[in-house]
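Just one protein chain is left out here, and the rest sit where they should.
In this document, chain identifiers A, B and C correspond to the written order of the chains, with residue numbering beginning at 1 in each.
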Amino acid sequence: MAVKDVLVVKELQKQLGHKQILKNISFQAVTGDLLVITGPNGAGKTTLLRILAGLLPKSGGEVLWNGAELALDHGRVGYISHQPMLYANLTVQENLRFFGEMYGTMGAERVQELLELVGLWLYRLEMVSVLSRGMQQRLAIARALMADPTLILYDEPFTSLDADGREILRQVFEQHRDRSIQLAITHEPQHFAGLTYRHLGLDGGRVVERGYTHA
Amino acid sequence: MPKFWRKVFLIYLKDLKDEFRTTDHLLSTLVFGTMLVFVFSFALQLVEIGTAQVFPAVLWVSIFFMAILALQRSFAKEQDNGALDALLLASGDRSILFYAKFLFSLTVLLLLEVVVVPLLWIFIDVAGAKANLWFFLGAVFLGSWGLAAVGTLLNGITVQLPGARLLFPILLFPILIPLLLGAILCTQGALVGEIKAVSGWMYLLVIYDLLFTILPLLLFDYVLEG
Amino acid sequence: MKHGLKSPLFWILTLIMLVNIYVIAFYAPVEKTMGIVQKVFYFHVASAWVGLLALCVVFAASVLYLWKRSERTNNLALASAEIGTVFISCTLLTGPLWAYPIWNTWWTWDPRLTTTLVLWFMYVAYIALQGGSATESRKRLAAVYGIICVVNVPLVFFSTRWWRSIHPVVVTSEGMALTPKMKVAMFLSVGVFSLLYVYLLNIRLKSLDLEQRVKRLKAELFA
Partner (left out) sequence: MTFFVAGYIIVWAVVFLYAAGIQRRQSKLEQELSVLEELVQKRA
C-alpha cells in the first residue's frame, strides 16, 4: 500500500480516581511497524491498548490517527485480547459472519480465507463453546482480522496458543505489515524472536525503554 | 443513519439467534411468569375478589416481576468472555448497542406476554363484553416498550457491577412508577370500555416511552464507558 | 475548619435552632381547627424542602462529575443524597403524625405524599448503587442514575397529581391559610433547615475526604 497511516501518541495520560495509571506516554508508529510493549503487571499496558482502541477515554494528551483524534468510530481496529471475545452459543462461522457484516466489508470468501489461515475451516459448524481455549484464541485472531484492520492491537496474544497457533500468529504479524500498524503487549518477548520489531518498555505509567530489533 | 440502523438490526438478529439456541432462560422466565399469574389469581380467588377489578393491577405486577428476569439478559450475554469490547469496536457507537438491546428486550417481553396475558385473562375470568381490545393491546405494548427501554438502560448499569444483581430491581422500581400508573389505568379503562376517560394516560405512556428511548442517546456513552 | 463542638457554625446553628423552636412554640399562633398538632407542619415542610434542595444538588453534581470527573463532585453528590435521605425520612415520618389526628388516616395517596415516597426509594437506590466500595465505574454509573432519577421526578409528580385530579379527592393538604406570624415561623424553619443541610454536608464531605485519604495511603503502603 502506497499511503502510510501514522499513529501519534503524545503525552498520553490516564487517571482513574486518584491513581495515575498512565503518566506520560509518547511514541509514534507508521504502517509497517510492529511495536512490542513489555512491562511488569500494573505498568498500564492494557490501559494503553484500550485507550488506543477507543474503548476507554483518556484523561490528557493526544492520540492522533493521521492527524485526527482516534475514537471508537474509527472502525478499522482489530483487537485481540487474552479473552476470546466471542459468542459461545454461535458457531465458528456465525461468529465471523456476524462481525464481518458489522464491519460491512467482507463476504463469505473472506470468512473461508481467514478460517483456513487459522486452521479452523473444518470446525466452522461447531459452537464456540465446545472449542478448546487455544482454538478459541485462533478464532479470536480471525475475528480481529475481519475488520480489515489498519491498526491491530494484541493484548497477550500468545496466551493459550499451542506451537502451531504461535506460528500462525507470527505469520499474521508478517502478512499485515504492509497495511497495518501493529502493537502487541506481552510477557513473553521470546515469541517475537526472528521478527523485525520495535520495542517499548513500560513501567509505572511511563516509557522506560525503547529499542529496535532487526531480524 | 441507515448504517446505524443496519448495525442495530444485525446485533438484534444475533441476540435472537443466541437466545433461541439455548432456550433454558427464556423457558424458565416463561414458567416463572405463568406461576406468578397462577399464584395471584388463585390467592385472589381464595378471598373471593377474583373480578375484573383487580385484573389491571395483577397484570402489571406480574409483567413487572417477569420483566426483572427477562430484562437482565440483554447485556449479560455480552459479558461471558469479553465480547462486549469486540462488539463496541465493531459498532463504533455505544447507542447502537442500546437500541439493539432495547429491541431485543422488547421482543422477548412481548413474546412472554403473548402467553401470560391470555392466561391471566382466563384465570381471572374477565368479562370482556365491553372491553376495547385494541386499546388494551396498545396499553400493553406501550407499557412493555417503556419497561424494555428503562430496563435496558439500567441493565447496562448493573451488568458492570458483578455481585450486585439485586440492584437491578431496586434501581428499576422507582423509575417505573409513572409507567405503572399509566399502564394500569389504561388497562382498566380498556376493560370497562371507557377509553375516553383514560386516553390522557395513553399520552403519558407515549411521552414516557419517548423520553426513555431518546435519553440514552445522551447518557449511554457514559454507561458503557469502562 | 474545625468540626463538632469546636466549630463556630455548630454553635450558631444550635442558637438559631433554639430560637426557631421558641418561635414555633410561642410566637406562632395555634391553628384554630387543627390545634397544636399543626405545628409539626413547620418541620415537616422544612425537611421536605431540604429533600428537594439536596436532589437538585445531586443532579448538578452528577452532571459535573460526568463532565469533569473530579472526586469532589462525586463526594458532593453522595453526601447530598445521604442528607436528602435523612430529611425525606423525616418528612415521611412526621407526615403521618400530622395526618392521623387531622385526616384520621396515617397515609393517603396524595400526589405529594406519593412523590415523596418515590423520591425516598430513588435516594436509597442511588446510595445502594454508590455502594461501599467507591470504584471508578460505580461513581460514573451512579452519576448516570442520578440524572435518570431527576428526569423522572417531574413525571412522577405530574402523573400522581393527574391521577388524583381525575379520581375523587379524599383529602387535600391545601386550603390551610397561613397567618403572617405562621409565615415567619415557617420561613425561619426553612432557613434553619437549609443551614443544617449545609452544616451536615460540610462534615460529611470532610469525612468522605478523610476516607479517601486513608484509602490512598493504604494503597501506597500495601501496593
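Operating definition for what follows: contacts are C-beta pairs under 8 Å (C-beta built on N, C-alpha and C of every residue); 3 or more make two chains touch, one makes a residue touch a chain.
Remember, predicted model here, so these are calculated numbers, not experimental data.
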Worksheet item: Of the chains that are displayed, which are in contact with the missing one across the whole complex?
Response: C
Worksheet entry | Of C:Ser70, C:Thr105, C:Thr179 or C:Ser207, the one touching the omitted chain in the full complex | C:Ser207
Practice prompt. Would you mind spotting which of C:Trp98, C:Tyr126 or C:Phe157 touches the chain that isn't drawn?
Written response: C:Trp98
Discussion item. I need the residue numbers on subunit C that touch the omitted chain, in ascending order.
Written reply: 3-4, 36-37, 39-40, 43-44, 47, 82-83, 86-87, 89-90, 93-94, 97-98, 100-101, 196, 200, 203-204, 206-207, 210-211, 213-214, 217-218, 220-221
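Methods note: only the chains that are shown with their structure count from here on.
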Worksheet item: Rounded to the nearest whole Å, what is the centre-to-centre distance of subunit A and subunit B, using the mean of the C-alpha atoms as each centre?
Response: 38
Response to the item:
Here the gap between subunit B and subunit C, centre to centre from mean Cα coordinates and rounded to Å, is 32
Worksheet item: When the C-alpha atoms of subunit A and subunit C are each averaged to a single point, how far apart are the two points in Å?
Response: 50
Worksheet entry | Contacts with two or more other chains, residues of subunit B listed in rising order | 225-226
Worksheet, complete the sentence: In subunit C, the residues touching two or more other chains are 136
Discussion item. With touch defined as at the start, can you tell me which subunit C residues reach subunit A in the complex?
Written reply: 69, 71, 134-136, 212, 216, 219
Worksheet item: subunit B touches which residues of subunit C in the complex?
Response: 66, 114, 118, 121-122, 124-125, 128-129, 131, 136-138, 140-141, 143-145, 147-149, 151-152, 155-156, 159-160, 162-163, 166
Discussion item. Residue numbers of subunit A touching subunit C in their complex, please.
Written reply: 15-19, 59
